Structure formats: structure tokens, C-alpha cells
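Right, I'll just put the structure down here and ask away after.
Excluded from the complex is one protein chain; the other protein chains are retained at their positions.
Showing subunit A:
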């Protein structure tokens, strides 16, 4: 759970929201490695619909930052070819809900290229894509498809929950020689979200994890982060849910250990195992739908490894097994009401 950053870097930190942190990571990696290229719909001149690539084309030129046609299979297919040439592409899929046309290229090609060619060709790409709900995005601007990718051997799946992690993990993903799916929780681009949709939105200002070094640093892939140490139960979560869980736990006054997984594949199973063996209880929280979601894998792993330490059944608070609704978003979203119920239940058992 260490972070490769020196005190000097921390001293150089400044306030950033998650978009600024991502933009900074891209800027730094493009500066450091001439093979890093950024591509996607509206990422060039315009700087991206969420501004994550703002200013990059102006600084690095159109050979390295360019707009693409609206074809997700084309974007990823072309990125595979660029990787085979020796570039290090960072393609953007505008919304994770639109990654499906690229699934064949991701699953059949990027994920398997190293394996099937015995290392002759690799796909060192980082696919950035905004994901998750909580923004009234309806069915096609809210989905959390991480479970589709964690099921694919050969890709890594990374989800940051803070500006600090967003930058450090993105730098690590870009430098990594394996294809990485980098899902950015768009609900927390501009500020942490505690799940109380009826209160005014807050910015990242003042949040300790929004102090982001301006220079280069990495947050290693495959390492979870303990958001809050506790003894009563372990809560496994990632993305927006980290903040919803943190806020709910504080409000309830329960001594929960909150683990932000940060990387789903490869998973920091040691951190999970150590925490659950300590607390004896495990709650898993994600926005994605329940059946065959990543929570099912987490639950199975905890059950296999911590069976004799468990004092209550493992609980899951997730999105329901429905498409993401528009008007009923707050009934669907795993917010404070649903979390509170689950925590009370698991503590009673």
C-alpha cells in the first residue's frame, strides 16, 4: 500500500480536481515518452467532452493528440496496431457505456496479443473511459461495465477514487506494458460525492487526496488503499462508492475498515484477506449490477480465504439487475440508505 512518491514531490503538490489530475498525468507522460499518443472522439482540438485532454494537442501537436471518427471498434483496433508498431496509445472511449463496439478488439485482440504471439507483439495501451452513475445519465451515460473486463484474461482494470490516485494510477497504467482499462468515475471528476444527492455538490478543495504533486509519480497497479482503518467490519469498494461509504460510515459511527481496491485486476488479495481476517465481517459495495458483477468474485475469494474468520455472511450492496434508470436513479444508486441497512444487518449477525 505504499506510494512511490518522495516528500519533495508532495511539497510540490497543488490542489487539483480529478480531471486536472488526469490531464496532468497525460501531459507528463507525453512529455516523458514520445511514443505516448492520445486519441479519441473530441479529444483533440476541443480537449475532450470532460476537458481531460484540454491543451494537449496545442502542446504536443496533431501527430500525438488527435480526434478520431466515431467508431469505438476503430479506435481500439487502430490503437492495437499502433501498439504493435511501438507506440504507447492512450485511447479514450467517451463513455464506458459506448465501449461495447470495441469489445472484440479489446477481448480478442488487445488482451490476447502478448499471449498468442508468445510476446512477439504487445498492446501497451491504456483505455480511458468515464464510467459510473449518479449524474442522471440514464441508461447510456451511467453504466459500470468493469465486471466484463475483469472476466477477460490479459487486461488490467483500474478505477481511481481520488485526484491523487487518478494521476498516479494513470501514469502507472500508461507505463505498464499490458493493456489497461482505466475507468474514471465521472461523478467525482469535480468533487467527492457522499451519496446525498439532495445536498449541494462539493468540490475537491480541501480534500487531502486532492493535493496532487505537479510532477511525475506513480501509484502502483495491484495495490489497494486503506481509506479508514477499523475493527468492526471490512468494506470493499472502489470509485465513487469509496466516498459514499466513507461518509455513511462516519455518520453511523461504525468502526469500519474501508478498503479502496483501486485495481480490480490484478487484485490486492493480501490486503483484502488481512482486513477481513481482522474484522470478521465483509461488505462489498459497487454501482454495477449485482449478478456476475465484480462483487461476486470478491465474495467468493473472501469466502474461500477467510471462511473460518467470518462471523456473518458476506453482504453486497450493488446496483440492481436492471438497466440504469433515469428518474429512479436515487432508488437504484447504492447510496446511504441502502448502505446503512446493509451495515446494520451485517453487524447484527
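What we mean here is this: a residue touches a chain if its C-beta (ideal position, glycine included) is under 8 Å from a C-beta of that chain, and two chains touch if they have at least 3 such contacts; residues count from 1.
By our rule, contacts and distances are computed from a predicted model.
Peer 1: Suppose you had to identify the omitted chain by its UniProt name; would it be "2-oxoisovalerate dehydrogenase subunit alpha", "Electron transfer flavoprotein subunit beta", "Multisubunit sodium/proton antiporter, MrpA subunit" or "Flavocytochrome c"?
Peer 2: For the chain not displayed, UniProt's protein name is "2-oxoisovalerate dehydrogenase subunit alpha".
Peer 1: Have a look at A:45, A:85 or A:136 and name the one touching the chain we're not showing.
Peer 2: A:85
Peer 1: Using the touch definition from the top, which of A:77, A:192 or A:293 touches the missing chain?
Peer 2: Hidden-chain contact among the options goes to A:77.
Peer 1: I'm checking contacts with the chain that's been left out. Which of A:55, A:119, A:215 or A:313 qualifies?
Peer 2: A:119
Peer 1: Even though one chain is hidden, which residues of subunit A still touch it in the full complex?
Peer 2: These residues of subunit A touch the chain that is not shown: 37, 63-64, 68-69, 71, 73-74, 77-87, 89, 101, 104-105, 108-109, 112-122, 153-154, 156, 176-178, 222, 265-267, 269-270.
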